[in-house]
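To start, the structure under review is shown below, and the notes come after it.
With one protein chain withheld, the remaining protein chains of the complex are depicted in position.
Presenting chain A:
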């Protein structure tokens, strides 16, 4: 340790420490500072200030050297991150490049990371749906993983709490499987999306297309204006950072809010190597940090620690936090730390065309990206030969096209005077995957990174359940597309590696029993209750919803719990 001087220790002591400043860490920072706690936020990446550090945000397409595309050199050097659709010339500076932080793919896994203040909240596609009890009761009903220690009623008020502040647009659709919320006006469906919605209703009754719920200020409330954010202007260039603060990111919302309390100390370039456990005190006392640039080590202290480094990085930190009490990683009495990780199956897509609605197109852009089909398979009871089910995106687009077969003045004329094509429709699957003991993370025994942390070994894969689900999605969607009159139906299975869904979860799962889980119902480590994990690592199962809204709600709830426990001197 660099300095044992008492004053120095005092200066490095806070009321709370939050590891990571992304989607979930930003919420922890906001909640702690909002409750009056002096909070240290440790972020391994650089600072990214709202507006100021969005270098590409107002660039026009022709101002990009390669008009948005990636060079062959970048693709060759970064095969993993290049597979992410959002890794393009306009936002590549917000992604971790393959060589910057290696990991071990025991099986192929595309680990997509955004490491800077704001984490991946700058880059996300902003899709936000609540879970229902059909999701929380999944493991118990279907006999996999362990029972979730919480139910919808535990999280419902916290969903409302985060929705109101973040600003989520959507309709109250009255569906038990996708609970309503506190929404700003939805971005409406277009003619063909509406058509599909009506067709499903007529042919199936229990299959729905709704306006995708998303973290955009369709109509800001006072609380959003107070954050310095304004109405979304339909640019749909969000991954660059939004000059209006039109979508929710930590950078536009929670971090500046926490900053304004004067209680937050945000330290970028601070790589947390491990959480320090004090054997005598019987609790965690702080964290050990390596300066990303100087490699110098410093320790920081606080009575409560939130680990929000993103699902797999959180596993890595906890696995690396060893002591004689916890030789296999902090809180790992059960031996399950790093196990039962899972993800979302995004392999399947289907596209088609529609000859109808020639009298309509769309004008402007839809930040929500179209419609969302909540899970309908195996919802009320088991009805297929695979477990669980899938949600799906659905969108219809009509664009103007030019015939480019000619050349000369004709070609120029075609390019400058395009005509409306027919509607194209498309859907992608978001399938639940089953967490299994053999799907696991561990630390490399041989290789360390530049900051002295053992590399993460990643070992997870699809199984027969996932293959059956892909087949069922294709069959069901094809039937639905056909009933809706769509033609030229094309089904694809990308066979992409897990990871590209960017919804990796688990490894530090919640549960009732310390023997079979790591975290209790308030996200505290059973065996070290002053450490909380509220990012994707805590997830007992994955269900089908885009997960970030749930991480945010769990985080706000856990901070509330932590602060009340501190008041009661329980931690």
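Throughout what follows, contacts are C-beta pairs under 8 Å (C-beta built on N, C-alpha and C of every residue); 3 or more make two chains touch, one makes a residue touch a chain; residues count from 1.
One rule holds in what follows: contacts and distances are computed from a predicted model.
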Task: Record-based protein name (UniProt) of the chain missing from this complex, from "NitT/TauT family transport system permease protein", "Amino acid ABC transporter ATP-binding protein", "Putative OB-fold protein" or "Gluconate 2-dehydrogenase subunit 3 family protein" - done: "Gluconate 2-dehydrogenase subunit 3 family protein"
TODO: Based on the whole complex, identify which of A:8, A:160 or A:233 touches the chain you can't see.
DONE: A:233
Open item on the list: Given that one chain is not shown, which residue among A:115, A:273, A:366 or A:457 touches it?
Closed with: A:366
Task: In chain A, positions touching the absent partner - done: 58-67, 69-73, 187-191, 193, 233-235, 237, 358-367, 400, 404-409, 411-412, 415-420
